[in-house]
Structures are given as structure tokens and as C-alpha cells.
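So the structure is just underneath, and the comments pick up after that.
What you see is the complex with one protein chain gone and the rest in place.
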Amino acid sequence: MKTKQLTKAVVAAGFVLGGIVPVSAQNQKESVSAKADWYPSSYGASDEIGAANLLTSDVVLQAMKLVKLGKTLPLAVPIDKNLPAFRHRSFNLYNIQPGEQAGNTTGPNKFTFNDELVNGWTGVGTQLNGIGHIGINNVYYNGNKAADFVTVEGVKKLGIEKVPPMVTRGVVLDMTAHYGKAIVPGDTEFTIADIQAVLKKQGITLRKGDVVLFNTGWLELIGKDNKQFLEVEPGIGMDAAKWLADQQIVAFGGDTWASEIYPNPTGEEFPVNQFMLAKRGIYNLELIDSRPLVRDKIWQFLFVLGQPLYIGSTQVNVNPIAIY
Amino acid sequence: MKTKQLTKAVVAAGFVLGGIVPVSAQNQKESVSAKADWYPSSYGASDEIGAANLLTSDVVLQAMKLVKLGKTLPLAVPIDKNLPAFRHRSFNLYNIQPGEQAGNTTGPNKFTFNDELVNGWTGVGTQLNGIGHIGINNVYYNGNKAADFVTVEGVKKLGIEKVPPMVTRGVVLDMTAHYGKAIVPGDTEFTIADIQAVLKKQGITLRKGDVVLFNTGWLELIGKDNKQFLEVEPGIGMDAAKWLADQQIVAFGGDTWASEIYPNPTGEEFPVNQFMLAKRGIYNLELIDSRPLVRDKIWQFLFVLGQPLYIGSTQVNVNPIAIY
Amino acid sequence: MKTKQLTKAVVAAGFVLGGIVPVSAQNQKESVSAKADWYPSSYGASDEIGAANLLTSDVVLQAMKLVKLGKTLPLAVPIDKNLPAFRHRSFNLYNIQPGEQAGNTTGPNKFTFNDELVNGWTGVGTQLNGIGHIGINNVYYNGNKAADFVTVEGVKKLGIEKVPPMVTRGVVLDMTAHYGKAIVPGDTEFTIADIQAVLKKQGITLRKGDVVLFNTGWLELIGKDNKQFLEVEPGIGMDAAKWLADQQIVAFGGDTWASEIYPNPTGEEFPVNQFMLAKRGIYNLELIDSRPLVRDKIWQFLFVLGQPLYIGSTQVNVNPIAIY
Partner (left out) sequence: MKTKQLTKAVVAAGFVLGGIVPVSAQNQKESVSAKADWYPSSYGASDEIGAANLLTSDVVLQAMKLVKLGKTLPLAVPIDKNLPAFRHRSFNLYNIQPGEQAGNTTGPNKFTFNDELVNGWTGVGTQLNGIGHIGINNVYYNGNKAADFVTVEGVKKLGIEKVPPMVTRGVVLDMTAHYGKAIVPGDTEFTIADIQAVLKKQGITLRKGDVVLFNTGWLELIGKDNKQFLEVEPGIGMDAAKWLADQQIVAFGGDTWASEIYPNPTGEEFPVNQFMLAKRGIYNLELIDSRPLVRDKIWQFLFVLGQPLYIGSTQVNVNPIAIY
């Protein structure tokens, strides 16, 4: 854990140095301006699915072995207009009964039905963020330029509809136990050491194809302190992200909306997500509710995710299922 | 298979009898006007999830055994504004890059992102229809009255957010092979005998908790003959529905948007869906693409469905995953 | 002015009388259950525009004479997502620059543009409510039954697109001066006597075809006390409504969202609007900002209203223009 004090010192130093926030050697190595050597992707120059390439039959079969009890758990949070949402985003769902004004029914069987209309951003609530969601200076995964592949009616490349089913091992890392707090403080950066300590404590070693989900207690704030929930977030920093990526995970995320420390002490805007999605082709999962798993100490499980195939979308509401 | 000739005869007879379409004894037993003895539900008077009660740990563990190859398949069809949609329904998705006008980026790391807004009905494309979707004279599953539980911002009971994960055996019935046609004709009613013949041919016996999906070849029409796709549909009739319900299945559906013969020869409006959802608490799945399974003769598989938890919705876009 | 004390007494009496709130003889005469003699309309059994029939050339020419200074004033309030809205209603507008990701432009002339998408209810902000907006037990103006003319994609009769331009005399009644308060208290019912006193004070006599707008100071609450703004409203009661209708006005309204006292002391739901629209075919205008007119004591003026012709809508955002 990097302490709040350190964070403050780093930021202060930035101001001393003329407004330029110093970045670690690690970060500099990944710096955008320094180089553009992050593409083509190691999965091939025309690849559009990134780390989903790791989802082999072997990964599936290994994950199957985690099912012992025949129990299942939805990892999504329920979504409605009251859920706190990022900036401009909102969600409205309307229930309508077409043709049933004044109690009208249809046919001799008096057919009636409810129909629903959604006016919403796909980024409200539990969501899968595809690798086309975040870019660096308008360049996205595998060097795809926004100028070329983005249209107002959806992306022509990297769309969420191309992501194969995610059937693999899911791993939950309980950061609340690690820090000994029901809700991990908002300015806590998870380091490599933090993650390794939790893995050791939980008896797990990460492996290729894993989905790694953090439990921070942060969902407890929803409806109680939406302001704090949206303004600041605990989460991994760039070092931890790099290490996770090197373990060849397929997706990272958890119970916050940022899935990384926010605001980032370096002054960068979501650098971890940017690194993971754009440079490494790793997916992100937001607002994942792992509380029941943590309660029962289910640290690993069969993770199954099928996302609605909205053509040209780069994110979409989902409900991954844990089976154990 | 009930033949076209029979169908026509039945309808003709209806007109002869003064506009009253004759219904079978079976249907009369289920008739709305005759009685209201279809609730409380056998799952309890306050039950809101119907046949999802059948999804026990045992069902999960049994289904796990179907995974041999470690292969996975998305069962959804991709969705965009061009997909043919039922009546008033439509779907539009917009890709927007907030704050990035004129190529703006954020932070020293030049963060850019794509965000999506959906204006769409949840009933366009592959969807899970909850048991609150269809009612009889404004009364829904377990006797819930629309007057009481429906609001413009969603249902207060029977919402899709209450449906537990569907992890069970999925069964595909290939009706195209049964009828020897790449696309089963639109006026074909699947009878009990038809279904039993296909099950026998495929070497399957239905069991409690199954999800039963029909392959009719109908998806081939999309983009080629959207008009036909929307106007008429092959599918099960009421007798077959009753028989399927008696096998204690959890959900039925397939590659059409109606999941039953449409228009129904009795002149009723979606009587099968009405029976299954409202009276029996059985879920419906529309626009399920089982073509790759049929091609490889994968007649049964582990079926995993996690639906986005839109509070108060009675249907929602999904992408169930077949694992085998 | 009916006092708060009286109101409370009436309501209290209602409870004493077994829960039945006593209504005035006036109201009883208009009672729904007592009779259905309010149609056909006096404008003809097939009429769809109600009091807009009163907008003759003579009315137009008379109103023209009110223009002395060549000054103009928009009577609408600006609309965005922050404006307090009735119950389920909301309004979101998005600015999008299609095809301009990464600063793209089109053509040698480097064309760029802003485009806007609205997801909103037509009843947020200044609006014209057509006579198809409100009904009595699912029956609307001129006896049109909801079961017959309403569809999910708009009404087939009484739509706002059929309303002719409203070019007539506008009259502002300043209730703030009448009551000697910058903001008229929320439980104030404007009686016939109140209106007549204001008219006399302002030197005006109502005439056929007038649009009558009340200034209550209520807009001052927006952004300061949205809760009060939405929960309670000063306004005319049924007696005043009847009297105004008898003056053959075309539209009534003002700077509140209800245009009548709300909640109504009788326990009825918007009885004044119901009476005016459904029974008398008189239009309603909400959130009309007449403050600059009141400031300059412009009590009458040329009123010009052209509403966007949304087919099948019963209300729509507008911006009537005062010219004087």
C-alpha cells in the first residue's frame, strides 16, 4: 500500500518542479509521448479481441474443476436511475403497455404484456469494457485510429460483439481483509506487494486466462454516499497493473467504477485502464459484486460471461455468473 | 406436425360457427374466461421467479458433466438498428466521445474513450422474457394484477432483476432436420409427436430444469426477408407447450422472435407464451442462434445465462453461453 | 382567495363524513359519474381542435393593434436536465459531433458541425398541452375513447400537430401584486373574485380568443426550492376555471407546472385541467415566464405561438412570443 502521505508528497513535488508531475520509471517506460511501440499487438496486427485469445479449451476445462457445490451467483448489481453514474451518464427504463390503454387486451385470450424502453448509457452499472473503450491520443488497441474506425453509430473495429464468451477461472481478492477495513479508503493504491500478500493469504496463484476481481467494500457506499463513491476510488496503480498483465490475465475489475486508484496521484486520467485496454488488450469489469463470495471465502470459481452483442459498442451491461 | 390444410380447416370452421374459433379441449381447460384457477403458483403464493425455482445445485452439477471439449458458444445474435423488430420496437446505439471535440484528450497520458448511449426496446434481438412480461387480462404470474405492480418506471414485482442465474442443461431440437427443410415453413405447428420424434432421434430425454431451444432455420431470413420473418413463425402449439411444461423445463425458445406458431390458428394472441409465462412461470428466450451447435450435433450442453439486472424490466437483452 | 384555514376545514370535514370529501355544487354539476353530457363538443362532433376554433381573422387583426413599441419577448424558460420535472419525466440533451472523432473534418472546406440528440418527455419545461392530453376515465375531448385513438406511437386524434397557430391577444394577470407577495403561497386558490379584481386593477376585460396567463412568482423557486415547486402550486380552482371558460378563452396557464391549485382541496387530481381540456377544449400553457412583462406592466400583447408539429403528441415544448 502506498500511503496517503507518500501520494501527497509526490503531488507536492510535482508542483515544485514547475507543474510537471513526476512519473515513475515504470510509467515513463509506458509513456505515450516517449514512444508508440505498443502496437501491433502480440496477438497479431489484425487482432481485435486482445487477451480473449487466452481463453482456450484448456482454460475452460481447468475452470470447470472449480465447481464443487453446484452453487451459482450473479456478480452484477441491479441497475436503475438511482445508481450513481460517471459524469454525463444516466439510465432510464420505462415500462410501457402498448395498445393496452384503458385496459385494452388483445384476442380472445385477453393477451396483455409489459414492454420496456431503455434510454441509457451502457456504462451505468455492472459493465464489460471492451478493448476499444479506451485509447491513447485517439489511438486504440492494436494501433486502431479513432479517425478510422469510430462512427456515431458504433465502432467498426474492436466492438463488444466480437468478444467471445469469457469462460475461465474467476479470482476474488479481498482487499477489505487485507487492509482490515470494511471499506478500503478512497486514496489507497494497491501495489504488487499488496496483491501478492492477498493471493498468498487466500492460497491462490494467478494463472493465464484468469479474471481478477477486487473486493473493496466500495459498493456499501451506494445510496449512502454517492458523492464519495464517484469522486475517489481505491484500486491498483500502474505497477500492479503491469504485474497483473504479465500474469496473462484476461480481465480485471471489481466493485468500483474505476477499477484503479482514482484520481491517480500522477495527475494522469485513468492510466491503468488505458494501459490495460489499449496496450495489453485486457478487459475491464466494473461494479462487480463479490460480497457473497467473500463472505463464504470462495476465492476462485468458474466465471461465465456472455455479453449482449450490441454491434459497435465498446461497453455493455453484463451479469457474469460465478459457479462453484 | 399439424398441416396447413388442417389449420385452414380449423380457421374456416371458426367462421362458420359465427366467428367463434373452436378451441381444443386442452385449450378450453386452460381458457381464461372459464376459470381463474391458475394461481396461486405451485411455487408459493408470494413466489416471483416461477420455474427458476427448479434450478437446484443438483441440476447445476448434472449439467457440468456435459462439458467435454472445453468449447464455448455465444447463443445471441448481434444487435443493431437493422435487426427486424416487433411492431413498435426499435434499437439505436450511439458512440460518443465526450469532451473529445476537435480531438481533445485528457491528462498528460492523452486519455481518450468511446462511450455509448442506447435508445432501445429491450425486446429487440436475443432476449430473456421474464414471467412478468405477459399476462392474461392484465393479470400476471401468480395473480399479480397490472393495476397493482406495474409503474411507468418498471414493475415492482416479477422483475428480471430477481431471476437467478440460469445454469442448467440446454437442449437444442433441430426442427430443420425433422421437417427436412433448411427453413421450416412459417405455418408449421410443432406438436408433441414432433418434439418426441426429434428427442428420440437426437437421443435425449427431457428432464427437470432443462432449457429447450428450437432450431428452425428462421435466422437465415434476417436481412433477406425481414417481412416474412416478422409476419409469420413456425413453432409449438398449445398442446406441445403443455407437454413441455409438464416436463418441468425452466425456459423455452429458439431462433424465432415468437417462440410459438404465429399467427396462432385459433386466432388467439400468443397463447403459448401467455400460458408458459403467466400460468406456468416458464421463461422464454428469443432469437437464440443454435446453428453452430446443430452443425456439430451438440444436442445438449451446459447452458449459462446471466442477464443484466435492469430493475423493473420484464425482458432484457442477453447472450446465454453454451459450454460443451 | 380561499384561505388555508378554509381548505383545511373542508378536508377535515371530508374525513368526518366517512372519507368522502365534500365537493361544491359547481363541481358536482361537472362530476364525471353523474353524467356524460360533456360531448359532443359545441364545435362539432368531429372537431379535434376545441377552442382553437375561436382564432378567427378578426381576433388576429384585433391583437395586431396591441403592438406599439416593436418589442418582443420569449415566454419560455430555458430547458435542461436540471429543471424540476413532474414525477417520471426527465430531459436529456446530448451534443454529438458525428464523424469528427480525433478532430476529423469533412471536405476541403474542413466542415465540422454539432448535432443534438434529445431523450426527453415533452412535458418538461415550457409546453403547450393539447386537448388530447387529459381525459376523464379514459375518455377525452369530444368523447374520444383512449381505447380507440391512442397508440404507443402517438394519438390518432387530437394530436398537437393539428392545432393551428395561436395568434391572438395574450393577457397577463399579476397575482403577486394582488396578494402583495413576491411569491404567491402554494395553497392559494384564485377565485373568480380574485381574477376580476386583477383584471379591473390592470384595466382589462377578457374577450373571446384570449390567452390568459397568470404570474405567481413561482419561477423564482426553480433551482432554489425545487421540492416546493413540484409539491404544491397556487392557481385557479374550478369556479374560476368555469368562469374563464365562459369568457371563451383559447388557452390558460402561467408560470407554474400545474396551472391550477395543487393539490386540489377536494382531493381530485387536476380537476381544472381536466375540465378545461377534456370538457371545454381549452389549451394549457405551463412554465410561461411573464416576469419581464409584469415588470413593464405590459398586461396585454400580441401572442404568437407555433408549436413543433410532432405527430400524435398531446404536448410539446414551445416558446410563445409576446409582441408589444
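Every chain is named by a letter (A, B and C) in the order it is written, and numbering of its residues begins at 1.
Heads up, the rule we're going with is that a residue touches a chain if its C-beta (ideal position, glycine included) is under 8 Å from a C-beta of that chain, and two chains touch if they have at least 3 such contacts.
Because the structure is a prediction, the values reported are computed rather than measured.
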item	value
Residue of C:I136, C:V198, C:V212 or C:A258 touching the missing chain in the full complex	C:I136
Hidden-chain contact residue, picked from the options C:F270, C:Y283 or C:W299	C:F270
Given B:A51, B:A146 or B:A258, the one touching the chain that is not displayed	B:A146
Interface residues of chain B (partner: the chain not displayed)	88, 90, 92, 94, 96, 98-99, 101-104, 119, 138, 145-147, 150-152
For chain C, the residues touching the chain missing from this view	21, 31-33, 55-61, 64, 67, 69-81, 87-89, 92-98, 100, 103, 105-123, 125-126, 132-138, 146, 150-155, 161, 164-165, 167, 266-271, 274, 304-321, 323
Touching residues (missing chain, whole complex) on chain A	88, 94, 96-97, 100-103, 112, 117, 119, 152-153
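As a convention for this text, only the chains that are shown with their structure count from here on.
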item	value
Highest C-beta pair count, chain pair	A-B
Chain centre separation (chain A, chain B; CA means) in Å	30
Chain centre separation (chain B, chain C; CA means) in Å	45
Gap in Å, rounded to a whole number, between the CA centres of chain C and chain A	47
Sequence positions of chain A contacting 2 or more other chains	88, 92, 94, 96, 98, 103, 119, 138, 146, 150-152
